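Omission of a single protein chain aside, the complex is shown with its protein chains in their original locations.
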Amino acid sequence: MPKTMLAVVKPDPAPGAEIRQVKLPVIGRTDVLVKVKVASICGTDLHIYEWDRWAQRRIHPPLIPGHEFCGEVVAHGDEVTSVKEGDFVSAEMHVACGKCVQCRTGEAHICQNVKIIGVDADGAFAEYVAIPESNIWKLDPAIPIEYASILDPLGNAVHSVLAGEIAARTVAITGCGPIGLFAIAVARAVGASQVFAIETNAHRREIAGKMKADVVLDPASQDVPAEILERTGGLGADVVLEMAGQPNGLTSRPISLNFSEDIIFKGITVQGINGRRMYQTWYQMTALLKAGKLDLHPAITDRIAMKDFSRAMERLKTGEASKILVYPNGSG
Amino acid sequence: MPKTMLAVVKPDPAPGAEIRQVKLPVIGRTDVLVKVKVASICGTDLHIYEWDRWAQRRIHPPLIPGHEFCGEVVAHGDEVTSVKEGDFVSAEMHVACGKCVQCRTGEAHICQNVKIIGVDADGAFAEYVAIPESNIWKLDPAIPIEYASILDPLGNAVHSVLAGEIAARTVAITGCGPIGLFAIAVARAVGASQVFAIETNAHRREIAGKMKADVVLDPASQDVPAEILERTGGLGADVVLEMAGQPNGLTSRPISLNFSEDIIFKGITVQGINGRRMYQTWYQMTALLKAGKLDLHPAITDRIAMKDFSRAMERLKTGEASKILVYPNGSG
Amino acid sequence: MPKTMLAVVKPDPAPGAEIRQVKLPVIGRTDVLVKVKVASICGTDLHIYEWDRWAQRRIHPPLIPGHEFCGEVVAHGDEVTSVKEGDFVSAEMHVACGKCVQCRTGEAHICQNVKIIGVDADGAFAEYVAIPESNIWKLDPAIPIEYASILDPLGNAVHSVLAGEIAARTVAITGCGPIGLFAIAVARAVGASQVFAIETNAHRREIAGKMKADVVLDPASQDVPAEILERTGGLGADVVLEMAGQPNGLTSRPISLNFSEDIIFKGITVQGINGRRMYQTWYQMTALLKAGKLDLHPAITDRIAMKDFSRAMERLKTGEASKILVYPNGSG
Partner (left out) sequence: MPKTMLAVVKPDPAPGAEIRQVKLPVIGRTDVLVKVKVASICGTDLHIYEWDRWAQRRIHPPLIPGHEFCGEVVAHGDEVTSVKEGDFVSAEMHVACGKCVQCRTGEAHICQNVKIIGVDADGAFAEYVAIPESNIWKLDPAIPIEYASILDPLGNAVHSVLAGEIAARTVAITGCGPIGLFAIAVARAVGASQVFAIETNAHRREIAGKMKADVVLDPASQDVPAEILERTGGLGADVVLEMAGQPNGLTSRPISLNFSEDIIFKGITVQGINGRRMYQTWYQMTALLKAGKLDLHPAITDRIAMKDFSRAMERLKTGEASKILVYPNGSG
C-alpha cells in the first residue's frame, strides 16, 4: 500500500481546488479503505469549487470533495465482517448518527446529525477513500462500472420517483439536470404512462429526448401547462417531480403558492424528498439495474482524468455537460 | 303539506338577507323533502350575507343559503328506495356529478363539477329543503340532534385529522374556528398524545381549553414554535393542521414558503384537504359520535330562532360566537 | 334496429347452451344498447356451460352469458348524457347497488348486492347487450379492438398487480390462465425486476414465455421454491400473486396454512383481491394500453364465430386454448 495518494483538495476557504499528493486516509476498527475506480461530479461539488455562500457556511477546508464513486476494497479495520479485500463497492456517503429519532424510526436519510463524506469529511475525488462499514454498498458484478459510480444521484431519482404511485400515471419532471434525467428513465421503467420533461437548457432537453421522455418542453418558448393539459385530456399531470431549483437541486429562495387554489381544492399532496432511503433505495436501484431496466448512458456526457478536474468544473459551468465521470487513475 | 314556508332569502346581489315566505321546494323522482329541525351557520354563510368578492363571483340570487342541518323526511320521489317518511336525516350538500374522473375513482369530494346545496342551489335555512336521495345521510337515533346539525363541519375536522397518522403523535392546530375546535376533540379521541391549539382570538382560545386541548397558545403574545419545541423535547409537532385562513377556512392570498428548509430537508408531507369523503367520513363520524368519543358542546355557543338570522350574523362578526344553531321553527 | 338477434342461450338448468334467435334487450331511461363487436370467454362461462355446482346455485336460466366485450352504442335511454350513438365502448359488468357501505366508501367492486351482467342478467354473447350508463366505459380509439374485448380480465390482472408495491421487486405468479398471463405483462410494465411464472400446463407455460416472464417453472417437474430462492439471492419472491385455483380463478376448498411460520414470523401481508376497482382500474388499463406498455397478443389463442360457441367450450376444456374471442357477427 502506498503512503500517499493523488487527490482533489480544496486547500483554503476560497474559490478553486488543487490536485495534490496527500497522505492516505487512516481507517478505524470499523472502517473500509476503498481504491476509487470512478467518481462522478455533483452540482454540490461545483458549489464547493466556486465557494458560494452555501459552501462558505458549510465547508471547512482543507477538504477532499467527492461523494459519488465506486471502487475496490483494499483494506479494512479489525471489526469489519461484511466486506473483504477485492470486493467491488460503492457507498452511501450520508453517515447517519444512529441515535436520533429519525435514525431510530427508519428515517436515517433525514438524520438530524448527518455527516456527509465529501462535504463534512474527506471524500472520493482521490485515489483512496475511507468509509465506515455500515455505509458500504457491495455491488453486484452485473452492475456496469460507470453506473456503479453514479448510484448516489440515481438513488435520489429512484427515491423521488418511487415516493408515490407512478404506474399508469402521467409524470411531469421539471428540471433536467442529472437527477431529473435519471428520473425520466426510472419513471418509464416503473410504468409511467407519459413522461413530460421540462427544461430551459437546450443541451439538457436534447439529452431528455435521448432518455426517452415522451414529450420534452421548453418553458421559455412553450406554454407548458397548456401542452400538458392537451396531451392528458385536460387532466394535467398526475405527478410532478420538481427537480430544478439551483445547481445543487435545491432552491434557496422562498416559493410563493396559493394554497387554496393550488393545493387544497385540488386535494394535492406535496412531499419533501431528500437523499436516498438507507438502504431500501439501494436495493431498488440494484434490482432495476440488474434487470436492465435503466439506460442511463445519454446522461453521462464527459469522462475525464482526475488531473483535469478544474476543466470539468468549467464544462459544468457552460451547461453543456451533464454527468461527468472522474478517473483518479487517469483512464478517463 | 303546506304550500309555502319561511326561509332566509338572499334576494339580490347585495349585502344582507331577508326572512320571507316562499314556495316549498319541488322534488324530482329521486329527491327527498326534509323538514329542517336544526341548521347551523358556517363562515361561508357570512361571506354570502356580507356579499364579499368570493360571494359576488359564486352566488346567483335569489338564494336560500344554509348547508348544515338535520331534519325529518316528509316526502320523497317515486324512485327513492333507501329512506322513508319519518326518517331522521342529515345530508352531504356537495352534489357530485358522478361522471368525472374524481367521482369515478373514489374522490367525489373533489368532483370537478360539484354543486353545493345552499351555495349553488336553495339550502337549509328554511322550514324545508330538497335533497337528492344519493346525498341523504340517515342518522342513527343515538346521535344527539344538535350534533346531527353540524355533521358537515365536523366532517371537515374528521377528514382532516384522519388524513394522516395521529395515534401517539403530537398535533398542532392553527386556527380555532368551529372546524379547528372540532379537530381538537377528534384528535384527542383518536389518540393524539398532545394537542396544541393556536389562536389569536381570546374567546376561541377559551373554548379551545374547554375542548381539552392540552396546550392553548396565543401567537400574538407567545413564541409558539418555542413553546411547542419545549413541550415536545425539541422535536416539534408531528402533525400540523392548518385551519385558520379566512373565516371560510380558506386563505385567498399566496403563502410564501422556503421549500428547501421547510419541506425538503425535513422530509415533510403537505396534504391539501377539502370537504369530507363521500361517505367514508360520514361513517367515521357516526362511529365516533355513537361511541360517545366526542364532546362538542363547548363549540356550540348560540342557539337562535331563524327569524333572528341577521342578529346571528352580527354575533359572528364580533368573533364572540363560534357555532350558531338555527331553529327554523322558532325553538332556538 | 332489428327486432331479434342471435345469442348464446342457456335455456335450462342443465349442461350445454344453444345459439338462438331472441328478442333484443329492452333499455330503460338510464340504459345503453350496445352492438357487440367482440366478446371473450371467461372460465366462468365454462362453469355455466358445464352446469357445475357453483352454476347450479347461482344461475337462473334462461340466461345469455358473456361478460367481456366491446362494441358500439346504437341506442340509449332519455336520461343518458355521457355516451351517444356511435361511441366505441366496453363495460364494467359488476353492477353495484350504490347504497351499501362498500359502495358508499369507494369499495363498489366488493358491493354486497352486486349483480353481474352475463351471470345474473343477460350478457354479451349476443348481437346486442343492454348496459346501465353508469357502467359503460368509453374507449379511447387508440385501444385495439381485440384488447378492448378483454378489459374485464385484464382489469383483474391490473388490480391485482397494482394492489401492492411492484417496482424493483421480484414477483412470482402461480397459475397462468388468462389473468395470470396478463399479470406477467402488467408486472413487467410497472417495473418488476424479475417475474416468475409457475404453471403445470405446458401450453400455458409456452404462452408465459411469450409474455416474457423472466423464468417459467413447472411445479410438477421442478422444485419451485428452490429455483426462486436461487435466482433471488436466497430472499425468495417479494410478491406472490396466486392466480391458479379453479378454472374461474377461485379455489373452493379450504387451504391450510401454518400462520406462525408462513405469515407471522415473516411479517407477510396477504390481500384478498376481487374484480376490478370501479373505475380506477379502468383508467389504469387505459393509460397502460394507450402508452403501448402491454403486449397481450400471445394470450389470445382463438378467434371464433359465435355460432361455434360449443366448439370453443371444447377447446377450453382441452387446456390448449387461453383467451378465446367470440365474434357475434361471424367475423371470428
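As written, the chains take the letters A, B and C, and residue 1 is the first residue of each chain.
Convention: a contact is a pair of C-beta atoms (placed from the backbone, for glycine too) under 8 Å apart; a residue touches a chain by one contact, two chains touch by 3 or more.
If you're wondering where the values come from, they're calculated on a predicted model, not measured in any experiment.
One chain is not displayed; in the complete assembly it touches the shown chains A, B, C. When the omitted chain is restored, the residue from C:110, C:145, C:224 or C:240 that touches it is C:110. Set against the missing chain, the residues A:179, A:278, A:296 or A:313 yield one that touches it, A:278.
Shown as candidates are A:134, A:260, A:274 or A:301; the residue that touches the absent chain is A:134.
Set against the missing chain, the residues C:32, C:228 or C:273 yield one that touches it, C:273. Note that of A:58, A:84 or A:104, the residue touching the chain absent from this view is A:104. Although one chain is not drawn, its touching partners on subunit B can still be listed: residues 158, 162, 166-170, 189-191, 193-194, 283-285, 287-288, 290-291, 293. Counting over the whole complex, subunit A has residues 81-82, 98-99, 101, 104-106, 134, 277-280, 282-283 touching the chain that is not drawn.
By the touch rule set out above, subunit C reaches the unshown chain at residues 101, 107, 109-110, 235, 242, 245, 250-260, 262-274.
Here is the rule we go by: only the chains that are shown with their structure count from here on.
The rotation relating subunit B to subunit C, fitted on Cα atoms, comes to 180°, given as a multiple of 5. Within subunit A, contacts with two or more other chains are made by no residue at all.
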